[in-house]
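Pasting a structure here, questions to come.
Of the protein chains in this complex, one is absent; all others appear in place.
Here is chain A:
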Amino acid sequence: MTHGAGGRAMAQLIADIFAPALSNPYLAQGNDQAAMPLPAGAAGGTLVMTTDGYVVSPLFFPGGDIGSLAVHGTINDLAMSGATPLWLSASFIVEEGFPFADLDRIARSMGAAARDAGVPVVTGDTKVVERGKADGVFITTAGVGLVPAGLALSGDLARPGDAVLLSGSIGDHGVAIMSSRENLEFETAIVSDSAALHGLVVDMVNVAGPHLKLMRDPTRGGLAATLNEIAHQSGVGITIAEEAIPVKPEVAAACELLGLEPLNVANEGKLVAVVAAGGADALLGAMKAHPLGRDAAIIGHVTDDPNRFVQMTTSFGGGRIVDWLAGEQLPRIC
């Protein structure tokens, strides 16, 4: 790829690769911006917008690639506010020399993910940088969504007594990435959970809207980081039960081999919800009824704790602090 100057070659690249892959009426307007109508019947509500950069190695992994991930991740960030995701943008930084075939595969995967989710990529940008100034492809996506009137979820709303729910097993994405990175061979292939969660969220809001306090997707830093963020933002403690947290056996086995704690491993298709205790059972039912929440569970509850500790009780009856790690998991046993 030698399309750095931004001239005709770049136009060709966009026409050949991104336009067909992401095609929709808004993108077809062909402008530097897209003009979009408010959704039908949107009498009120709040617009939300998010943006996220995607850097992943390897670019292709079991269960997805950087293209689908960039769509799912941004949709999920919108969905966690209870919003209906409406439109996405995408910006590509491509390293000179990156194979066309791979770029094409990423673009088509991205288009498929957007179409499956019903959320079009309505505008985009592409830059090619010198070899070594990027690692293959970086993607930045932004998204706009509409939160229905009357719904106001926020990370500071967790209160003692609220229930904490998790939509499914943890660690799948991070372990899939790591096993493909290290060429680990496991009896069962571990597949990333990368998925768009807004459909699940709609069902959850419909059932438990008034009881729902907040939702978060436990991506980088895993469930441990997300629970700690919630505890800090809300000024509460959280206690979870180890045996309530679903971990797939193959993920557990890989974590054992790698010395990882599943709680600290990234997910890309899971969400954590905090709900008033009265709404917990109904919410759990709604989640379990959706394919992406089949393994949902109530994993714990919010506590009154000025120290904002997240604790995990084990089957031995002891409790330990669930840490919010600075980075990778480092040994601590001296």
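Everything that follows uses one rule, which is that a residue touches a chain if its C-beta (ideal position, glycine included) is under 8 Å from a C-beta of that chain, and two chains touch if they have at least 3 such contacts; residues count from 1.
Just so it is clear, contacts and distances are computed from a predicted model.
A single chain of the complex does not appear, and UniProt lists its protein name as "Carbamoyltransferase HypF", one of "Succinate dehydrogenase iron-sulfur subunit", "TIGR03915 family putative DNA repair protein", "Carbamoyltransferase HypF" or "GMC family oxidoreductase".
Screening A:P37, A:P291 or A:P331 against the full complex identifies A:P331 as the residue touching the chain left out.
Although one chain is not displayed, its contacts with chain A can still be listed: residues 182, 184-185, 253, 256-259, 307, 309, 311, 316-321, 323, 325-327, 329-334.
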